[in-house]
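Note that one protein chain of the assembly has been removed; the remaining protein chains are unaltered in position.
Chain lettering (A, B and C) follows the sequence in which the chains are written, and residue indices restart at 1 in each chain.
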Amino acid sequence: MAQPTDHKRRSFIYRQLVSAGAEFTSLADAAVASRYRNEGDARKLGIADLSPLPRTGFKGRQALDWMAEQDVAASPHNNLANLQPDGCLVARLADTEALVLSDLEAKSTTVEKLNALEPGVGCYPVPRGDTYFWFVLAGIHAPDCLLKICGVDIRPHKFPNHSIAQTSIARLSTIAIRDDRGSTPAYHLLADGTSAAYFWSAVLDAMAEFDGRPIGLESLIALN
Amino acid sequence: MRLAAPFGSLIDRDAPVTFTFEGRTYQGFAGDTVASALAANDVWLISRSFKYHRPRGVLTMSGDDGNTMVQVGQEPNGLADILPIHDGLAVMGQHYSGSLVADRDRWIEKFSSFLPVGFYYRAFFKPKGIWNFWEKLVRAKAGLGRVDTSTPHGYYDKAYAFADVAVIGGGVAGMAAALEAAKADVEVVLVERQPMLGGSLNYTRIDVEGTSGPALVQELLGQLRAAKNITVMTEATCTGWFTDNFLPIVVANRMVKLRAGQVIVATGAVEQPAVFRNNDLPGIMLGSAAQRLIRIYGVKPGQRAVVACYGGTGYGVALDLLDAGVEVAAIVDLSATPTDNPRRQAAVDRGIEVLQGYGLREANARRDGAHLAGVVAAPITGNGELADEQRAIECDLLCMSTGWTPAASLVAHAAGEVSYAERSGSFMVRAVAKNMQVAGAVSGEWVVDAAIEEGRQAGAAASGQDANPVPVPRAPDDRPPQPWAIFPHEKGKEFVDFDEDLTVADIRNSVAEGFGDIELVKRFSTVVMGPSQGRVSALNALRLVQSHAGRPLEGARGTTNRPPVTPEKFGHLSGRGFEPVRLTAMHDRHVEADAEMTVAGAWIRPAYYGADREQALQDEVMCVRNNVGLIDVSTLGGLDVRGPDAAEFLDRVYTLSYARQQVGRARYVLMCDQSGTITDDGVACRFSDDNFYVTTTTGGSDAVYRTMLLWNAQWRLDVDITNLTGGLAAVNIAGPNARAVMEKICSEVDLSAEAFPYMGVRLARVADIAARLLRVGFVGELGYEIHAPAGMGEALWDALMDAGAEFGIKPFGVEAQRILRLEKGHIIITQDTDGLTHPHEANMAWALSRRKPFYFGRRAIAAQMKRGLTRKLVGFTLAEPDGPLPEESHLVVRDGEITGRVTSIVRSPTLNRPIGLAFVAPDQSETGQSFSIKGHGGRMIEALVAPVPFYDPENSRQEM
Amino acid sequence: MKLMPCPLNGLRNISEFVCGGEVTEMPPAVTASDSDWAAYVFMENNAADVVREWWLHVTSGYWFIAERHTASDEILRTYPASELFPKRFDFEPLDDPTEDQGGSD
Partner (left out) sequence: MPFGLLKYGLSKSYPADPLIPPETELKSTYDLVIIGAGGHGLAAAYYLSRQHGINNIAVLDKGYLAGGNTARNTAIIRANYLTPEGVDFYKESMALWEGLSGEFNLNLLYSQRGHLTLAHTDGALRTMRWRAEVNKHMGVDSELAYADEVAQLCPQLNMSREARFPILGALYHPPGATARHDALAWGFARGASDRGVEIHQNTEVTGLKIDAGRITGVETTHGDISCGKVLQAVAGSSSLVAAMAGIKLPIRTIPLQACVSVPLKPFLDPIIVSGSLHVYIWQTARGEIVMGGSTDPYSLYSTRSSLEFKEGLMMHVLELFPFLGEVKLLRQWAGMADMTPDFSPIMGLTPIENYYIDSGWGTWGFKATPVAGFRMAECIATNRQPSLLEPFALDRFDTFLQVGERGAASVGH
């Protein structure tokens, strides 16, 4: 079984995951919590730490055009995410900015590919793998749980799949992207990595009432 | 005594509950409140009044008065009449000395004639300062409940909720409104503070048989169950209205913040007490309170009753009393002539004597003074005037059904208009805010069918089915206006405000003092300022103030109604108390290394390592000076400024110029605000023609980032700014051995002084981690700042500690860094500068470009320099190096005048003597000049202006 | 809590935003008198009227303009800054720039 410290890149909260009984699998250049002893029920409510997974971002007046040239199509609308054929998700945050999230199994090579290129004037890469932690809150109770700490109406019938809310969650500036796993509501939550430990415990506190617990990447993938 | 079913709709007789009050054990049923359970046990004395410690008991049974305040466990000022009981609940009376029954503070009332309204303004102030003595006595007697400082921080949380239509109040009007709104495909939330819907129809008697009310409720409940898109919240209290229909709703330990498109206020009305001598005795309650006791809690409210009323409501009360087996001695009907009302007829038919056109002169207490023994009624001869002839009636219960006032707080919070109307003899909602509707009793509609119709129309309007509703076609309101139920008594004690023990005379005297405006009367007399916030006193207070001030009642407003509607627990408002924390990627390594952590805004950083602070600082400093140290500087801000205009942009934002800065070099950055005050600094590293990486102070990055974004939104330069602060972990490895350590793990770049000189910057892999290398140093030794991906920060730290192990590398904290930089003469912004320091004062004229048309503060700094310098920051040492050490912020004083202050000082471990920075007058700022510092105990300490840096003035060490 | 219609993020609680103050015009940076500059830096219209203000949506780092009535707190209109600032702004240069290096490397 892999250890987070096998790799130079580590989740911001790998210690919390270990103490929560996580077992790790190496994925890309880091170890991700793939399952837990006493794992939460992903269908009801669980939270997974995907921080080790590949992701990147681009800013600048030409950012969206440049990505399009690389056959990475952002949505025509701001605050809407676009699923790419290879399973990665492109979140358009503004006319001048987008975020690219790998698929859960990190099969997609888009992030790697884009990061390898050197865009010219007007398109600037942003190391979102380092600036943001990446959690996923999934389960039928996920909307109710989020409403305890988020002031935006993210209930499924008001917040269509792949909608994006750039908002304050538990008083932390967060990007929330709805990306259901099959029929189960799921939300990507990305925010300042240095506040990952704070946010992790704040969300777990809000989850307690629904018996929500950490879940591994495996059960998240299994939701499909 | 308990009544048999069907009385007691809310209690579960199969679920007995045991609780204690004042240490005695009582039994009630699930569904009971403390007050109803006590009443069932014939306990009527629940509390003591604020000023005179008069006995008080049930008044409204709806939480609208402050007469039943009790201490419940660690909760002070709980309202016994709405507080549910549960097994083991321990309730105590409050605000007495001795016991609730035998309160030793009853003596205070004996002196009431010496304690007129605002008495405390009249005395206790001569001689000067004596109030400090008297206040202790007053304070001891004031206050109500006790706060227990051992009370644990309870678990309270919050949740957001959303609705197209929110209906506040679950009476029939509210139910009808919700049902109608739900017909359109909208989300409806119906909020009711009681455990069950139905509102007043759960207890009032609207017909002779007393059956049509409950039937109506059942019918509506059926329809509600059928409706899909209505969420019903019971035992949920909406405590206020806030901008854009934002409604806090308290449910159990949670505050739900409901955002509604439309709000329908259907909060009903609050019955108002009559004002007469001793009207506050236990046993005297509102008619609606007696009916709540009978119908909801199945409690017999007394043995022998008198009902004071007008119109039909009170007759309904009388009929309920009869049905409950209470003898009704008489009905005192305040209206001059009988109204034609079936309930009245029924009461008369059942043999109740009606004293038509009578008012209440006084109530008399039982010998122990704790309960009602009888009332004295007399014919009304004018507003508040009674004939001499009178009837004394024995009774242990007086039900007051003499008037109502709309529960219009939410309307008022939303800046609607609520004012007095002669037509109804009460307050009336005259106008409501947009996106708000009112329905039912709150809007003055008493007739049940019409209230339901009004609710329907409000619901239709709110759900967009009916844009502009036509006013409800009301049956012509033939009811007489509410009577003037205020009967002054020569001996007083006619209470207008029960919370504050204020009588008719107190209000009259306040007006006589010259306070003609109700707002001023409130401030002088404290009327309506108590726990019930005027819900049962505002109407009578306004009537009295206007009449005594000779002002018209029609259209008169009460005092401003402000949130909350009913008191909110601090815990509910606070919720979980989210306070984000930022930790660097190496945080756990510091903790493992036994670091003493310190809070720096959102960040938590190592102050020093180890238990012994003095030793730690000494060791850390010397390790950097003589060997090599490592500090986590991830809290520094890091901004990427990219694009063809990057240099031009920095030129406008910072005071130096960057157009000609070479790639691969770093240059100092200094930022001022528009008034010329220094606000931030750092370095700008040019990694390519159109890419600068700019650092900021700890905690400065957000402000700098926002400022940059704001200005470029106006300048429209071709740059992009990205805040990488959290994304980059950063360390500074410093000391003579720094290069040797680095060479072990960074082979990509030639680290020699020639190839990679001081103020050079490079991109290179360190321990196989892609990093930005900055040869800058705050501490004045050979050193490298390494900025690397945050995800790899811990690995970077480990690699450097491992590589440095053979040299004895040590981590050092912020405090050692402060010493090191001071030895080197570097300033720390906000420590060595303040809210007004401009660069010249801080000796930084060198950092001000004179060839740029603009940078923040340029004009302001120039203008201030025309006045000349008023102070200057200098380095200093002490004339007696081994003498007492002044502290930071000790003053520089000359001839009694403050000319400056010490901003930084330390006994330098390296130089082994005191060194510091201080603001002094310009004419004391020449090197070698001496000035005086006012040290501990005012002792003057001589200091000498010294050149900075104190350490390595030639900079040979940091540039080696 | 008041709602703010953000041109980028839609209707949001106003606690997500920071007010940057009234939109004002900077006098000529070089030629303006000191007192004009002082007025620009310190003086406020502070009118009880519809005012054009800078607002920042913190999470998205998006500055925009809002027209708000400072007495009723009603927000009449919000729009991107580019509507008011369509093109690049340049300062007129100093007529005789002194030849200093503005700090040394």
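Observations
Please note the rule applied: a residue touches a chain if its C-beta (ideal position, glycine included) is under 8 Å from a C-beta of that chain, and two chains touch if they have at least 3 such contacts.
What you are looking at is a predicted structure, and each value in this text was computed from that prediction instead of being measured.
For the chain that does not appear, the touching partners among the shown chains are B, C. One of C:15, C:31 or C:82 touches the chain omitted from the figure, and that residue is C:15. The residue touching the chain not shown here, chosen from B:123, B:392 or B:431, is B:123. Per the touch definition above, the residue from B:423, B:562 or B:913 contacting the chain not shown is B:562. Contact with the undisplayed chain is limited, among C:23, C:38 or C:94, to C:38. The chain omitted from view is touched by exactly one of B:153, B:228, B:367 or B:434, namely B:153. For chain B, the residues in touch with the chain missing from this view are 50, 74-77, 111, 113-116, 119-129, 131-132, 134-135, 138-140, 142-154, 156, 240, 242-243, 246, 248, 257, 413, 415, 505, 509, 512-517, 519-520, 523-524, 526, 529, 531, 533, 560, 562-564, 567-571, 573-575, 577-579, 581, 598-600, 675-677, 830-831, 834-836, 860, 863-864, 866-867, 887-891, 893, 898, 901, 934, 938.
For chain C, the residues touching the absent chain in the complete assembly are 1-2, 14-15, 18-19, 21, 34-35, 38-39, 41-48, 53, 70-73.
Just so we're on the same page, only the chains that are shown with their structure count from here on.
Counting C-beta pairs in contact across B-C and across A-C shows that the higher total falls to B-C.
Centroids of chain A and chain C (each the mean of its C-alpha atoms) stand 34 Å apart. Multi-chain contact residues of chain C (touching two or more other chains): 1. Shared contact sites, meaning residues of chain B that touch two or more other chains, fall at 257, 259, 718, 723. By the touch criterion stated above, chain C contacts chain A in their complex at residues 1, 8-10, 12-13, 15-16, 57-60, 62.
Those residues of chain B whose C-beta lies close enough to touch chain C in the complex are 242-244, 246, 257, 259, 652, 655-657, 661-662, 665, 667-668, 674-675, 705-706, 709-710, 713-718, 723, 759, 846-854, 858-860, 862-863, 866.
Chain B makes touch with chain A in their complex at residues 157-162, 257, 259, 576, 578-585, 588, 602-603, 634, 640, 642-644, 690, 718, 720, 722-724, 726-728, 767-769, 789-792, 794-795.
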